[in-house]
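Note that one protein chain of the assembly has been removed; the remaining protein chains are unaltered in position.
Let's look at chain A:
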Amino acid sequence: MIWSNFILVLLSSSLLWLLALILYKKEFLKRLFIVLGTVCIGAFIAFLWVKLERPPLRTLGETRLWYAFFLPAIGMITYMRWRYNWMLFYSLGLSLLFLVINYMHPENFSKTLMPALQSPWFVPHVVVYIFAYAFLAASSLVAVRGLYQHYYQKLDRKVMLMADNLVYLGFAFLSLGLLFGALWAKEAWGHYWTWDPKETWALITWLGYLIYIHRRHHMPNVSKSSLWILALAFVILLVCWFGVNYLPSAQFSVHTYSQAP
């Protein structure tokens, strides 16, 4: 009943963002439409909050709404600073994906809110990770390009600069994700870090990019080894993302959602 208005939000946000995409050369209009589309989602969250008489943070569906709201918001901030158009539209695309999932799978929307649940850390933790993965994945594509150039052509200095910058941004978000996670865990379970397999692999990923950053700082003119480190770090990232559930250690993870609770 409350959610029956949701289709309006989905339609207006998609429409506004589509306009932004079409008019992506018109700086002002693009930004205006993106912000308006985001405001629509924000307004719906506020509406839910009032109607449910509690913060809408309980169910997966409600959480997805917050992603859909914060993704374009952070995308916009990143855009204002770095002018990466692909990043901006990537965030809009992901946001729409979450909205569509919500529309296709309405769930039990009740007023109950388990007292212990719901930490304000949850949404920032995940949204920041989504950004980290986007930047780091992009940096790895650049690394593959760089390796190709290195072996078959002449390596362009600009490629390295691009890779470095993407890693810096991705690493910043990844660090924030880990730190939010630590604070959240401390508040909720009393431990910063439980060495859960998912956490362990996130740390390995972080260490991989840490090595890259320091290597680049030390040897700015030697590219081959750094590019290989970057490509390898992405393999670890993929393990962290998809592979963890298949490792022997995974049976003890609290983060693997595949099994029924």
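The working rule: a contact is a pair of C-beta atoms (placed from the backbone, for glycine too) under 8 Å apart; a residue touches a chain by one contact, two chains touch by 3 or more; residues count from 1.
Convention: contacts and distances are computed from a predicted model.
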item	value
Protein name as given in UniProt for the chain not displayed, "Hydrogenase expression/formation protein HypC", "ResB-like domain-containing protein", "Septum site-determining protein MinD" or "Glutaredoxin"	"ResB-like domain-containing protein"
Full-complex contact with the absent chain, from A:15, A:73, A:126 or A:210	A:210
Of A:33, A:201 or A:234, the one touching the omitted chain in the full complex	A:201
Touching residues on chain A - with respect to the absent chain	81-82, 106-116, 161, 164-165, 167-169, 171-173, 175-176, 179, 182-183, 186, 190, 192-193, 195, 197, 200-201, 203-204, 207-208, 210-211, 214-215, 217-218, 220, 244, 247-249, 251-252
